[in-house]
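I have placed the structure first, in the form of structure tokens, so that the comments after it can refer back to it.
Heads up, one of the protein chains got dropped from this complex, but the rest are sitting where they should.
And then chain A:
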Amino acid sequence: MTLTAEPDARSSAAPPKRPPQPLRHRLAERGVDWTLLLILPAVLIIGALFVYPFLYGLSISFQPLRGNDPLSNYTDFFGDPYLRDSIWKTLRLAVPVAFLSVAAAAPLAFRMRRDFPGRQFVTLVVLLPLTFGSVLIAQGMAQVFSTTGWINLLLTSVGIPEQQFIYNYTGTFIAALLVSIPFAFVMLMGFFGGIDRSIEDAAATLGAGRAARFWRIIMPLATPGLVTAFTLCLVEAFAIFPSAILVGQPDNATHVLTLPIYQAASQRSDYPAAAAIAMVMTVLELLILGVLMLLRNRLYRGPSSGGKG
């Protein structure tokens, strides 16, 4: 077939009309194809086992066991200073844990970009707590920090009186930190690893010393990663539960948000009340997440390599 360029009076007047696009091309252009099935497993599982129960929880939180006031579960929670304080206690634990985790993991992840003897061993040791889970860690801590544990023995041997590290705020704090540092480390490894080495080299040839390279190049490029790691550590620490009971002081200093939820649901069988507190917790987390993500988006978000190659 040949295309003939016949002079057409109309074609010069009207701009060319976009030809109709067949359905299959239209779908393909929008990324609708069979590979979409790949998202099904995760979406189905989360949808069936999380989203639905979550919505169900939301609805029953407005259907209190006693009385007709749909908000009574919420007014009960905020009216009781002991319950209300669990918000503050959770924040008091989660924020420092997240902050310290990132602060401790960042230099490590930064240095891990370059090789050194024993690098793999260090990686393994740092990641090990992740494989244990908080219950095992709490059990171990009960031993290590007991009156006859090595830490107190060491303290007394150098003349420092025995310290109470567990069954209080400190115990839960340490337990959370042990899980949170490797978590932050794994994330930050990716972020720091993504910063092209030649960018640092370029800064060096332009006269930037070690400190200038770190503060002017590495930090700005890593900050979005640091914020993300902080956010996820915070969310993780927000839901702390076993160690708050096992090595904390669950009725007082570590009476975190998960505890009244557990007590309402499992001990009083008051699911609506439990759901209401869970909703408070969710809203709080979303609020923090939202603020941090907003902050992150205000920072530089582009690629962390300076060109091709």
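The rule we apply is simple: a residue touches a chain if its C-beta (ideal position, glycine included) is under 8 Å from a C-beta of that chain, and two chains touch if they have at least 3 such contacts; residues count from 1.
The rule is short, and it goes like this: contacts and distances are computed from a predicted model.
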Practice problem: Among "Electron transfer flavoprotein subunit alpha", "Cytochrome bo(3) ubiquinol oxidase subunit 4", "Aspartyl/glutamyl-tRNA(Asn/Gln) amidotransferase subunit C" or "ABC transporter ATP-binding protein", go ahead and choose the protein name stored in UniProt for the chain not displayed. | Solution: "ABC transporter ATP-binding protein"
Practice problem: Check each of A:L40, A:L55, A:A212 or A:L287 against the chain that is not shown and name the one that touches it. | Solution: A:A212
Exercise. Tell me which residue among A:L58, A:I87, A:I199 or A:V235 touches the hidden chain in the full complex.
Key: A:I199
Quiz prompt | Selected from A:G118, A:P220 or A:G290 as touching the chain missing from the view | solution = A:P220
Quiz prompt | Hidden partner chain, residues of chain A it touches | solution = 196, 198-199, 201-209, 212, 216-217, 220-221, 300, 302-309
